[in-house]
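There's a structure below that I have some questions on.
One protein chain omitted, others in place.
Labels for the chains are A, B and C, by order of writing; each one numbers its residues from 1.
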Amino acid sequence: MSDTYTLYNSTVMDHFMNPRNMGDLKDADGIGEVGAAACGDIMKISLKIKDGKIEDARFKTFGCGSAIASSSMATELIKGRTVEEAMSFSNQEVVSALGGLPPVKIHCSVLAEEALKAALEDYQKKRPSVPAPSRTTQLQPMAV
Amino acid sequence: MSDTYTLYNSTVMDHFMNPRNMGDLKDADGIGEVGAAACGDIMKISLKIKDGKIEDARFKTFGCGSAIASSSMATELIKGRTVEEAMSFSNQEVVSALGGLPPVKIHCSVLAEEALKAALEDYQKKRPSVPAPSRTTQLQPMAV
Amino acid sequence: MRHVFLDHQSTTPVLPEVFEAMRPYFIEIFGNPSSLHQHGLRVRDAIANARSQFAALINAESADDILFVSGGTEAVNLAVKGVAYANQRKGNHIVVSETEHPSVLSSLEFLEKQGFVTSKVKVNPIGWTDPAEIRAAITDKTTLICVHYANHDIGTIQSIAEIGTIATEKGIPFFVDAVASAGWLPIDVQTMGISLLSLTPHRFYGPKGVGVLYRNRRARLVGVQHGGVQEGGRRAGTENVPSIVGGGLAAEIALREMPIRIAHTAKLQKRLWDGLKNSIPYIKLNGPEPGPQRISTNLNISTEFIEGEGQLLLCDMNGIAVASGSSCVSKSLKISHVLAAIGLDHALAQGNIIMTLGKDNTEEDVDYVVESFQKIVQKLRGMSPMWDEFERGIIDSVIKPAGRGKSFSEHAAAVSGKAAH
Partner (left out) sequence: MRHVFLDHQSTTPVLPEVFEAMRPYFIEIFGNPSSLHQHGLRVRDAIANARSQFAALINAESADDILFVSGGTEAVNLAVKGVAYANQRKGNHIVVSETEHPSVLSSLEFLEKQGFVTSKVKVNPIGWTDPAEIRAAITDKTTLICVHYANHDIGTIQSIAEIGTIATEKGIPFFVDAVASAGWLPIDVQTMGISLLSLTPHRFYGPKGVGVLYRNRRARLVGVQHGGVQEGGRRAGTENVPSIVGGGLAAEIALREMPIRIAHTAKLQKRLWDGLKNSIPYIKLNGPEPGPQRISTNLNISTEFIEGEGQLLLCDMNGIAVASGSSCVSKSLKISHVLAAIGLDHALAQGNIIMTLGKDNTEEDVDYVVESFQKIVQKLRGMSPMWDEFERGIIDSVIKPAGRGKSFSEHAAAVSGKAAH
């Protein structure tokens, strides 16, 4: 076979094969770990925040290719944003940046949003002056 | 295509393609015409009988290949037999002589037996001294 | 000996280019489309392409409206049962024309055992279903209307667009069995108001082993072959990839060549019927005259005083492949229900021959058939007691009654002791 056939588009495959920001952050300012009840995926995002700005982000994901790609993309997108901006982050951004996901895999991008929001919540818990992030979905993320 | 594929075996095909004794007999001593209710076939057998012996037999058939072959074969088999012998003629003889017929076509051989018996009946009606032929099947042939 | 295939209604050979398109999918590209690796993903693309090719043939709104099944019969079964079951809460009544293919009628018989009710709408003597009678048969429990496009036996073209208008107006799903017409008649499911449509490419130079059910998204349908979630959950089972790929290409070619194929077969159809009727007495055309009411590929004739199987066999021995709706030819020993539905005399039904033309038939083929068929009829009439009795004035002709003797059927009933069926 000459061509390569893929389940996901090339952007998703690239983020799955070469994930950006994979790992943990030492001394993270906020950590969120969430799970998707639908399929059992688990995603963890760690943030380094300085002067109200996300300086660095890392992820770890137990899940399918699109879950890994979604967390990779989400961390990419979020870096450099203010906490305020990040609070209105939506999974749609991940989907568009990835050039689309199969319908059955959209929940992976939701998981990335949830992990990010959980990390921001965790950050706020430690710094109660910051307002809570807004929710764009119904899922209940949970910080650990 | 090199070979010829046929619905019936080569004996049946031969009797269908080159029927023996096809036609009518002038001044026949007995004529039987019967129809198969099952499929609408019609068969007519004419006999020339002399000194209690079938000297000649002819058929005409409206019906499928196996009906034509059955009447051809039946007239062949019956020629030279005494009326008495002919009275116990059975469709099984036709089937064996033809080397077999598809199950759904066995009724064609029955029709040949019936046509023959009807012709013998017709002959007897004209010569009441001869005993009636024995029936091996339940079908009701009818002389015309 | 010349070989003339005149049984294109039963099946057609695969086009060489269609075979070439299929070839790699047996050995090299052999994957199961459900697999998530290279082998599976690669054939998914091929199947998606075929879906678009079939969608184009019938002008479907979307390739997603094309479901792949194993053949024409399965497409019909899925349409009829799948819609009936899906709408079970709304109603249990189905309106159908009486000359549908057995796949439609037997599916309905099965459903009747489960409490569904069908209304069979009669056809006129050329096999045409009056849309007004379809409308009249509809009740508030009707959940499906089934009318085929062209009849498989006698070639009658039904008034699909008119029936489609009625169905749309009433909001009832309309299923059109186009197995005998797809590839040979233009189809536009959108303008014709068709909700579901069945076809199979082995009727237009594509492979066997695949059928298509078109269904628009407004028509509810549940699967009837259960198992995996192939075809959006509406048809379980590993897809027959090579046939799907080949069928798609056959559909593309059929769409492109349709005008040529129709014109060619229409010309031969006329030549054949003219030749036969001018050289053989007591022969009748069943169904409409060649023209806009009849599919260009089909001729259905009855030769009086002789039976169909004999004609078929002698045609075959002369290199001519034909079919017959006579009872001797059917496995059930019954005449074609279509011939019965148009009220054809039993004697004529017995003498039935069906000749169906294809793109590769020639004028020389047709002339050879006319010449051979004339001799065949002559030979069989020479063997037939009925012809003899007709000539002797004992029985009369149905086709051209001369007012003498009794009818063939009366005669047959008398000699068999039973009415013909």
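Points worth noting:
To be clear about the criterion, a residue touches a chain if its C-beta (ideal position, glycine included) is under 8 Å from a C-beta of that chain, and two chains touch if they have at least 3 such contacts.
Bear in mind that the values here come from a model prediction, so they are computed numbers and not experimental data.
Remark: the absent chain touches shown chains A, B, C in the intact complex. Here one chain is not drawn; of C:N87, C:S103 or C:Q350, the residue touching it is C:S103.
Set against the missing chain, the residues A:I54, A:I68, A:A86 or A:A112 yield one that touches it, A:I68. The omitted chain makes contact with chain C at the following residues, 5, 7, 10-14, 16, 19, 22, 26-28, 30-32, 34-40, 69-74, 76-77, 101-104, 106-107, 109-110, 114, 200, 202, 207-210, 225-229, 236-243, 309, 312-313, 315-316, 320-324, 329, 331-332. Listed for chain A, the residues touching the missing chain in the whole complex are 1, 7, 16-17, 19, 22, 24, 33-44, 60-65, 67-68, 104, 139-140, 142, 144.
Contacts to the hidden chain, counted on chain B, fall at residues 1, 3-7.
The criterion applied here is as follows: only the chains that are shown with their structure count from here on.
Note: the chain lying farthest from chain C is A, by mean C-alpha position.
Distance between chain centres (mean CA atoms), chain B to chain C: 38 Å.
Computed centre separation for the pair chain A/chain B is 90 angstrom, with centres defined by C-alpha atoms.
Centre-to-centre spacing of chain A and chain C amounts to 57 Å, using the average Cα coordinate of each chain.
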